[in-house]
Every structure is written in C-alpha cells, then in structure tokens.
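Here the structure is laid out as structure tokens; the discussion comes afterwards.
A protein chain is absent from this complex, but the other protein chains hold their places.
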Amino acid sequence: MHRYIPHTKKDTEEMFSAIGIESIDELFADIPENVRFKGEYDLVRSLCDVEVTEEIDKIAKKNRIDMIPFIGAGAYDHYIPSTIQYLTSRSEFATAYTPYQPEVAQGTLQYIYEFQSLMTNLCNMDVSNASMYDASTALAEACMMMNNATKRNKVIISDTVSPNYVKVAQTYGKFRGFEVIVVPSKDGTTDAEKIKLMLDKTVSGVITQTPNFYGIIENSTAISEACHEVKALSTIVVNPLAQAVVKSAGSMQSDIVVGDAQPLGIPLSFGGAYLGFMLTTKKLMRKLPGRICGLTKDIDGNRAFVLTLQAREQHIRREKANSNICSNQSLNVLAATIFLTTLGKVGLIDMADQNYQKAHYALDKIVTLDKFERVYEADFFNEFVVKSKIDYAVIKEKLEKNNILPGLHLGDNKILFCVTEKRSATQIDKLFSLLGEL
Amino acid sequence: MEIKEGLLYSTDHEWIQVEGNIAAVGITAFAQEQLGEIVFVELPTIDEEVKQEDTFGTVESVKAASDIIAPVSGKIIEVNETLEDSPEIMNDNPYGAWIAKIELSDAGQLDGLMDAAAYAEFIK
Partner (left out) sequence: MYNKLIFELSQPTKLAYSLPKSFINDYQMDSSLKRESELVFPEVSEPELVRHYTNLSNKNFGVDTGFYPLGSCTMKYNPKINEAMATHPWLVNMHPLASKEVSQGSLELMYNLERALSEITGMAKVSLNPFAGSHGELIGLMIMKAYHQKNGDLKRTKIIVPDSAHGTNPASATVAGYDVAVVTSNLDGTVNIESLKETMDDTVAGIMLTNPNTLGIYETEIEEIKTIVKDNGGLLYYDGANTNAILGKSRPGDMGFDIIHLNLHKTFSTPHGGGGPGSGPVGVLAHLTEFLPVPEVVKTAGRFELNYNLPNSIGQISGFYGNYSILIRAYTYILCMGKNGLTEVSENAVLNANYVMARLKDYYLLPIDKFCKHEFVFDGLIDKSTGVTTLDVAKRLLDLGFHAPTIYFPLNFKESMMIEPTETESKATLDSFIDAMIQIAKEAKEDPELLKNSPLNTPVRRVDEATAARDPQLRWVDRTY
C-alpha cells in the first residue's frame, strides 16, 4: 500500500467484513461496463521521495535563476521577511479548512480580521473582504459589483490600467453581458477630460489605477467626483505597498478598491498564487463579493470572530448571488498580514520610500545615456518607461547574458523597468553600465 | 403559528393590509420563522413603480436570504426605515413590521390573494 494510505492488511480485512464484501471491486460494481476505465494511466509508477526530488530538481534547474530582476508589470521582487515562510508553514494554518466552524478556526478568522483592519487603514476604506484570487479577477468582480449596485451595464476603464487586468474584465464582460470601454490615455496618464465627456447615467463606473501600468502616480479624485455626479461609481486599482506613501484610494473618494497584495510578502512563483484584494465603503458593504470576517462574542461573552454577511454568498444565494466566488487565498492573507505587521508603521513607509528613491536614481542614470530617453514626464513609484534607440532584442540578449532580467518590452523599443528596495547601488550601476556598452 | 385575521396573504408568505388605495406589505410569522434570526432588510426606494411578482427588496437572516416579491402592482410611497437599524422586529412582531406601502394601480389584483383561513390551509 502507498505510504500515504495507512491501512494494514488486517485493517482492510476487518473493514471488508464490517461492510460485508469480499473484494474492493464490489464497491465499484455499479460503474457501467462501457464507462469503466480498464487500462492503466499513462503515468509513471509511484516514485519515492528521493526520485521525486531529483525529478522536480531536474526540471527546476532548467530555469535560469541567477538573474537580477529589473522587471515588474504586476509581479514584484521584494523583501520577504523569513517569519512568513516559517509561520505560514505551520500545519494548523496550512492544513485547515475554510473557517465554517468558528469554534475551531479562531486562528484563521483572527488573521483575516487583522488583514481586513490593516488593508482598510492602508487604503482608507471602510470594509475589506478576506481576499480574491488575484488583481485581474478582483477587477472583473469590481465591474460586476458596480453594475449590480447601479443597475447599469457599462464600465469605463482607463488604458493606463494593467492590460492583463483589462483583458480579464473584457472576458467577463463578453460572457456576463456588460460593456467595457477602454479610454486612451494622454502622456501615460488617464485622460480625465475625455472620460468626463463620456460619463452619463448609462455608465456604472470608471476604473483607474495608481501607480498605473507605466508606474505613474495618478490622482483619481476628479474622476471619482465626476462619477458621483451621475451616480456612477469609482474603482481604483492600487499597489498596496505604494499606498503607504502615495495618496490613499479612500482620500480620492473611491467606492471600490482592488489590487494585488503580491508585493506584501508573496514570492514571484511564476505568477501565482498571489493575493487579490477588494475594499469598499460601508454603503456598498453588502454588495461586496467574497468572504468577510466579523467580530462578535461567544455565548460566554468572550471575543470571537466569525464569517459574516454570508447571505450575499453563492452557498446561500445560489443563482442570485452577486458573484460565484467561493474560496479566498487565505494562506496568502496570512502571509500579507505577517508582512504588514512585521514591517509595521515605520517599516512599510521606509520600504515604499526606498522603492521610490532607487527607481528615480536608476532612471536618472539611464537617461544620461544618449540612446535612452524618458517617455513620460509624470512622477512615478517604482516603475518607469524609457525608449531606446537600440532594438529591444539586442538589449534583452545583452542583459540576459549578463544575468539581468530586463524590463518588459511595451513595443516600439519602449521598456518598462522596475526597481525595488532589493536592488543595490551595485546592481543598478551594473544595469547602467551594460546599457551604456550598447 | 400566528395568522392575523383581517389581512390578505400571498403565496410568497407576505401579508397585505389594505387601507383605501394603499397596501402595507410585510412577511408572515411563518416566513420569519423559516428564515430564522433576521439580520438585514434591503428596502425598496420611494417612488419606485413595482409590478406584481417583481422583486423589490430582500430579507436576510444569518443562513438564508429571501426576496420580497411585490404582491400587487403600484408605486412605493413609504418604506419602514426602522427596519434598517432594527431588522429583528420582523422576528419579534412580524405583523407590526411592515416593509413598504404600495399605492395600488390595480385593486383587482387583491382578489387573487388569500384570506387568513386560506393562508392557514396553504401553510399546512
């Protein structure tokens, strides 16, 4: 018997006799002959741990990991305190089910409550849910929530919102049946004037992002105000790390805030599992999809936490639910909670500021090269776009050969570079000198 | 289970009290017991025109949610805002906790509703 299946021969025999069978096949006898799988899977036979480790190691090492990343675009190489891996690995957290039995799930429920408290404070909003899959699906949910709350069916998105998020919203729109209008930007920033002209009582809301896809810090206050004039809603996509130092989404009168908390202690891991989040105002609280944890008391009067406002959710509302989402990314909620408490009041601002400083240092150096120029004038957080006179393919080859992961190519030899707090002066100077050699 | 005489009842477990051209609507004792502890009521908006069988609000308990279905057509002229802060009065006094008042547009629809005796039979 396989090592994960703990029956002895004697156990099996006793169980057969309690059930009244002589062979296991009797329990599968009801499967009709024509749909019974009679062969064996075309897979390996069970491997031992040593063999599995060798196999995975062999595959993993086909990656090149000796690379210093200067790429972001929705996935960021940040400092991850070692407390996170250690604490999230605790079996009591990792192997727990969804906290539907609150009496034996106070650990999970409390960290969700702490996460909600930290995120609402960071983004200056009233209510946070217990997380979504990733930013792209959180954005799609925001579209549906705006439609649901306004009983309208048209969403406007600035094209400075990350294209991956926009594409996911468009996929949802195509099937759910709502319109997604993408509005071209001006100088890398949302064209607020154009959007204002398009706003009327058929629009459920407008989506902007800060820092936007090009790294630029946007102020969406005017958009929010214009939305509210026609009783539409304003959704802002934020980078939670940047929120520590830039204008908070709540101060820009947003109704919904979404984003990805991957920068908060979650490894790159080839794009997942990340941590979508979603916040809203008290007024729209009952339209918010996903799990939400609340504070209450037990029958002895002791403080207790419990999943609440569940009547919004699919397991109660079924086809009338606002969303079909069932799970959250709970273990990553724990990671982000530990991250935010480890960094704390001082550390989060320090870290965010280091991103700002180092990215500006890098840009200033790169634009001293006559083959590179800054594309957008507006101020940015930790990503910026430069245009090169050299073909991107040449840059990519040069940098990858020298162990640097280049920025994302946006086409037309425009490159979106990212510089986080992890990049040292030596690493940035190396990037600079390699580009200078071209 | 209390069923109050003198009211009309719908198959969606709502009671209707008619005064002149105005119908007050609430949920029955049977409905609140089925739902359990009521925690939230989503009220309709004043001046909204509703058609018979339209959903015009929601009652939520901890483990269930139930649409409020318009038993008659008409215009919402008043909503019971007390329910926003104290939804539990629907459990404590279901026949006192009206949700909305509808100005009837078709009084003939009242003939399709049940009286107390018929409703008692209906929930048996």
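We just call them A and B in the order they show up, numbering each chain from 1.
Please note the rule applied: contacts are C-beta pairs under 8 Å (C-beta built on N, C-alpha and C of every residue); 3 or more make two chains touch, one makes a residue touch a chain.
Model, not experiment: these values are computed from the prediction.
Trainee: Would you indicate which residue among A:375, A:390 or A:405 is in contact with the undisplayed chain?
Mentor: Among A:375, A:390 or A:405, only A:405 touches the chain that is not shown.
Trainee: When the complex is taken as a whole, what residues of subunit B touch the one chain not shown?
Mentor: Where subunit B meets the chain not shown: residues 37, 39-40, 60-63, 87-88.
The rule is simple: only the chains that are shown with their structure count from here on.
Trainee: Write out the stretch or stretches of subunit B touching subunit A in their complex.
Mentor: Where subunit B meets subunit A, its residues are 39-40, 42, 60-65, 67.
Trainee: Given the complex with subunit B, which residues does subunit A contribute to the contact?
Mentor: Going by the criterion above, the answer is residues 286, 310-312, 316-317, 320.
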